[in-house]
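Note that one protein chain is taken out, while the other chains of the complex remain in position.
So that you can tell them apart, the chains are marked A, B, C and D in the order they are listed, and the count of residues begins at 1 in each.
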Amino acid sequence: MRYLLRRLGFFLLTLWAALTLNFFLPHFMPGSPINSLRAATRGKVPDAQLKQILASYGFKPDANVFSQYWDYLGNMLSGNFGVSTGGSSLGTPVSKMIGQSLPWTLGLVGITTVLAFILGSLVGTIAAWRRGGVVDSVLPSVFVVTSALPYFVVGLFLILFFTIDNTWLPGSFNYDNTIVPGLSPGFIGSVLQHALLPAATLLITSIGGWVLTMRNNMITTLAEDYIRMGRAKGLSDRKVMVNYAARNAFLPNLSGFAMSIGFVLTGAILVERIFNYPGLGYQLYNAVNSIDYPMMQALFLLFTIAVLGAILVCDLLTVWLDPRTRAKG
Amino acid sequence: MLETTTDPNALLEVRNLWVEYNTPTGSVPAVAGVDLTLAKGEFLGVVGESGCGKSTMLFGIAQLLNPPASVTAGEVWFKGQNLVALSAKSLNHLRWRDFSVVMQSAMNALNPVHTIGHQFKDAIKAHAKWSETEIRVRSAEVLELVGIDPVHLKSYPHQLSGGMRQRAMIAMALLFTPDLIVMDEPTSALDVVAQRSLMAQIKELQKQLGFAVIFVTHDMSLVSHFSDRLMVMYAGQVVELGTTRAVFDAPAHPYSKGLLDAFPSIRGEKKRLTGIPGAPPNLGRPPTGCRFHPRCPVAMDRCIVDEPELYQVGAVQARCLLHEPAAQKVEIES
Amino acid sequence: MTTLLSQPAEAPAAPIRGKKRGGGVWRSFLSNRKANFGFVLFFVLLVMALFPSLFTDVDDPTAPARFMPRLPPSGDHWLGTTSLGQDVWALFVYGAREPLIIAVVAGGLATIISVFVGVSAAYLGGVADDVISFITNVVLVIPTFPLVIVLSAYSGKPTLTVMVSVLVVTGWSYGANQLRAQALSLRNRDFLESARVRGERRSYIIVFEMLPTMISLIIANFLGAALFSVLNAAGLQFLGLGDPNSDSWGTMLYWADSQSALENGAEWWAIAPALGIAALGVAFALMNYAFDEISNPALRPVRRQRGKQLAARLRPSVPAQAGPADALGGE
Amino acid sequence: STKHTNDTSGSTGGTSASSASGSSSSSSSTAPKTYKQGGTLTISNEQGQTWPCAFNPFNASNNVEANGFIYEPLIYINTLQNAKETPMLASSYQWNTDKTAVTFTIRDGVKWSDGQPLTADDVAFTFNLMKQAPATDLYTLWSGAGLTEAKASGNQVTLTFKQNAQVYFYQFANLVTIVPQHIWSTGDAAAHPDTWANANPVGSGPYTVKCTPNNMEYKANPSYWQPGKPYVTTVEYPAYLDNQPANQDLASGKAQWGSQFITGIKSFYLNKSQDNHTWSPPVLNVALVPNLDPSHKATSQLGVRQALAYAIDKAKVSAIGEDGQQPPANQSGIVTPTFDKYNDAAAISAAGFDKPDLDKAKAALQTAGYSTSNPLNLTVISVQGYTDWDASLAVIKDELKGIGINLTESSLTMQTYDDKLYKGDYDLAYVGQPAGGPTPYYELREWLHSANTAPIGQSASAGNFERYQNKEVDTLLDSYATASADDQVAIIKKIEGYMIKDVPIIPVTESVDWFQYNTKDFGGWPTSDNPYAQPAAYNYPDNEQVLLNLFYKPAQ
């Protein structure tokens, strides 16, 4: 339990640190949202008026930084993210914008990431188990290569092949705009169809790492005496592989998985940009481009919480799966 | 070569067993033609310096080799079946019911993420269709047999002390009361007192339950009081084999003699001991002729060329040209 | 707090047994197929970056309107021309330099910081360690790429220096954590205590006793950081957060993307730099993985040799080629 | 690129229902032609963002989605046709003599989409709302233009100003759209008229809307006051996050009304179908802006500026940097052909600015003390992400090298760029003037009036970034407001003289209203022959005019 308490302490401290960073980073950025607003209004509105508008949306650049900081902390903790000051989304509540994108990112990135992790671990397990087989002799090289491919390279080639050279699959958006969202099969099919290429991009680039680490962990684990012991006991191969080897080899991967959520977000930004997928990554890209502080801060917070949450979940899982951590101070 | 026909009394017969490690620099025969017969209920000690192939031989017998090691020649007859040729399925059938294994370090040999009870259950379920109650009863029974409170069935390995873990391992090996238990240095991680107590316990159980034991160690004195027969290995080969007493009283091979001379005694007379000069050979390139000749104090010229076999020398067998029946007998100075 | 995020399994705990010290690392490196392939790839790109004029006649590849726009690949323009009338092959060749500089400089600096932070945290211990590793963990936890985006937007002017600094600022934490774990495992190793008992100073122990034994992890870290830098820099440039006037693969992609090169019959404008970045990334990843294999021999490829077994059965009981015993001096 | 003809007097447009469709060329002033309703039109205009689904016309950042479709102005003023006026919600208007008060007569029979009638009270309410909540006063009518009172009486509304307000007519009549009092005077709308989302807008315009983040679906308003209109029953407006898919949908014919830049438009779009057309009328200037402050040694010298103006091959910049889609600009500062009437082409060619002339450039540079052997190093700031600018500057850089100017481009984030531009912290800047109006006056005033500048270090956000100060120009500009139409042309031409003489800025290309259209199923598009409105979908209230003219061919 102490272990968990300490982790919780770490969680909160990091959250605070991230919040603080979130606050100060954008505030030290030059410029102000007024510029992007000017662009959005195509110069039809005078600057003085733009300032007035921003102020009416709660943007007060000249207020005392520390009082702003306290306000900010309070707002963030109470989930009051304010309204966007971004170019074409001025005045839209940030929570609404995030609410619109979050499901897409969660669905696309979340599912693919977990899928990549599970699939990768599975492939890694089998490769290590069949050590020396044909599969194992080519797998590492293949996955070293795929894990080094940049998201946009894979995305680009998929687009080139599937949407430009052939128009087999849609290369942008989250669903066909002509379909009214709902639980209709057409809509769901469209969503799946649109998710296919970006998901494949994420999968291709992220699965390799998991295959490799799982394989390596498995190899280390397979050399352990308890594996031999499992075999000596006459357990079935599957049981030894899953219950004895994979179960143990998997544990160190869990924390790695949690840490990787941060990198996954990288993927999300690039992939969503390449595939015009209206998720959080895209929102961040826009927010940065239009100096949309409230949006940036909320997204940052969200990302940090995502990573921290993933770490916490993986910690819990580890504690659940590994009795040794329960004893650890 | 010992030309054995299947001995009806023998529980285990190993014939010309070769185990090789396939390494990038070539193949390393870590077990080179081991022959061995084990009777029912017998306690066989296997000793030798580190790296001489004891563990490899054990795993070769139990068919537990991991790549890159594999049995490249030989047969292992156990209860009328050749384990080497057996399919994985029928091998699994024999495992644990008929022969079980206790490994060196109990910390590593117990799966850290499952309770002791769970691991017992795994073993039972793989071989028998017992009810949960039967499983629990039997597990508790064997734990009590080795002197551990059955509450520890619910414990994870890391919650037990080293000695307890070792005993839990032995308890697990006894689940089906097999005919043969193979032990690879089961006490080396323990301290002297705990070691002694565990040895005594093993011996006690063996007497009580009548299983045969192959006990591997590098500490000759450890098995001196417990084993019926002793097998001395050097560089992948059996160099001496005989009853424990006979080997201790009159070691026939210079290597066994050297090993014995390397032990200071706590009671006997205090004299200067010498040990064996040099280091064990690299098994990838073993010396020609007698593998022990570079370190042998009584090596002869022909030892460099001629490869000795196991010769009967009184009560023991020894792999030394000094004991070659045809050759002239030369006494070893002691 | 201190050990919360240290990677339990990944940090190779022991300075590795077997042949791999000093010259050993290099030797093992040379005998590793993946390492070789990665290194050759890297070397080719390096030569291209150092001597671009060997590969193309065009000396100012970014100058617009030197050629007809959107020419298909031909003998004159191996990869065609861009819609701004530049030679794609020339852009590609000259574009190798910046990613390489970023990889080496950013990777190198990040590694230096990692080593410094990681080792001092481990060695200082106590509160200092707690504080340092807390900071490390915060940097580690905060999603990097968004931070990179914000930082590079913050810097205003996307010069190479800015890009490198941003990558260094965000790139050191992972390595620091790993090195800290390794240094911690080394901290009470007998050979360090031996040096302490010998009477060596702290600084000497850290620099001359500890660091040399971490060399393969440091190299691996450098390769990892370089890979991270290449990918992130390319990502940034692709998003338009780089200097659009520089000639770099990431920038090329950005241009290609904004000029719809794929749809407009200048595919190579996008494909070439994409392949270049991928090649550079793969080179680092291969070398990095090779280092894993070197430091953990268990990972090396094994081949099952069933055929040999039969041969062995037929073999005389003593290997024929056995020579005189290995003379180990002194005993 | 395309040759534009300009026949301002002869063309009609607006409410008089043009007969011009994309394929039929002639425009006529014959009786209005009507069409049957039908069809679904898709707009492709890259937004970079999903739709916020907010339709507050006072929200400057996204009122493009509400104005024109849902909310309408009093009078529509067409920039492309010499400020030709079309009465919308106001059927007519009347200035007082000194042009300090204007009275609009509000059209009868106009209904809000919820069935309530639109009255003069609604109009007065709209203007008074701006006074009450200054954030809604987007065009600073109360604070800047001197509006003092907005009063309704009967079907008339009178706006009273402190001074002659003629030049603000464009804003208050054309840009301000009218909202219903019965909605905006209660609840959240009344409490925060500036920030209220207005998710289900009630307007008087031709369409009503149903919005999801990915798509806005505009449906023809059955109770629209122009009977039978709009002809197109449904307009889809998907949220394109990026150019690529937006362009793709245009090229494939999935979308018919495009409003963004397409690289390689010929092969990418025009060649894909003979129904695909483009006509992007220029409206403003993109200029190389020198810093005229004496602290900037090189650029404050006339010789250097002249050298720049002589050396730059605007046609080449246009062709390569802008893919030929933004025409080359004039040193006079007049956007042609849009404002041809004002352009003094003779003066330009007399000064030698009509074509690049390297010799003249070298000579001019020599007067400032620079030459190829003693080159001048200059840095030009531009905005990160504007790849067409990057490309244009690369061309310019290449040309300037030949006369002895080494140009370095410094591509900055929008924020840094603006900061430097406004505060005067640059040598050269590549600038697109953001605002304009129905005559060149609006743009030139921004560029040149000394009221719009500020000392170095202070923000000159009103448009005179180069810090040009010339009393005579100021006087000329100030006299424009009260001058007669003919005098106004003369005034502009005089100002052009200063542009040519002083070279305060060097216009390079003309930014355009991006427009692509497909004539397979839809007719009634604005064309160069019938420029009845600015054609880009993002231009309000022009978009309403287009929407009112479009019709679905298969339904006819």
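Here is the rule we use: a contact is a pair of C-beta atoms (placed from the backbone, for glycine too) under 8 Å apart; a residue touches a chain by one contact, two chains touch by 3 or more.
Please note the rule applied: contacts and distances are computed from a predicted model.
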Statement: In UniProt, out of "Nitrogen regulatory protein P-II", "Dipeptide ABC transporter ATP-binding protein", "NADH:ubiquinone/quinone oxidoreductase, chain 4L" or "Phosphoribosylformylglycinamidine synthase subunit PurS", the chain dropped from the view is recorded as "Dipeptide ABC transporter ATP-binding protein"
Task: Looking beyond the chains shown, say which of B:V31, B:L44, B:A252 or B:I276 touches the absent one.
output: B:I276
Field: Candidate in contact with the missing chain, chosen from C:S53, C:S74 or C:S194
entry: C:S194
- line: In the whole complex, of B:L259, B:A299 or B:L322, the residue touching the missing chain would be B:L259
Task: Go through chain C and note every residue touching the omitted chain.
output: 15-22, 24, 189-200, 209, 212-213, 215, 328-331
Missing-chain contacts mapped onto chain B: 49-50, 147, 161, 163, 191-197, 199-201, 203-204, 218-222, 224-225, 248, 258-268, 270, 272-277, 279-280
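Keep this in mind: only the chains that are shown with their structure count from here on.
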- request: Provide the labels of all chains in contact with chain B and in contact with chain C.
  value: A
- prompt: For which chain is the distance between its Cα centroid and the global protein Cα centroid smallest?
  reply: A
Task: Farthest from chain D by Cα centre, which chain is it? Let me know.
output: B
- request: For chain A and chain D, let me know how many angstrom lie between their CA-based centres, rounded off.
  value: 40
- line: When centres are defined as mean Cα positions, the distance from chain B to chain D in whole Å is 92
Statement: Listed in rising order, chain D residues that touch 2 or more other chains are 244, 248, 385, 413, 415-416
- line: Two or more other chains are touched by the chain B residues 67
Query: Across the complex, what residues on chain D touch chain C?
result: 243-244, 247-248, 251, 262-264, 267-268, 316, 320-321, 323, 384-385, 387, 390-391, 394-395, 398, 409-413, 415-416
Message: Considering only the defined contacts, which chain A positions touch chain B in the complex?
response: 131-132, 222-226, 228-237, 239, 243-244, 247-248, 251, 321-324, 327
- line: The chain D residues in contact with chain A across the complex are 47-50, 52, 54, 56, 59-62, 133-135, 137-140, 143-144, 175, 192, 194-195, 197, 212-215, 236, 238-242, 244-245, 248, 385, 413-416, 418-419, 433-436, 461-462, 538-539
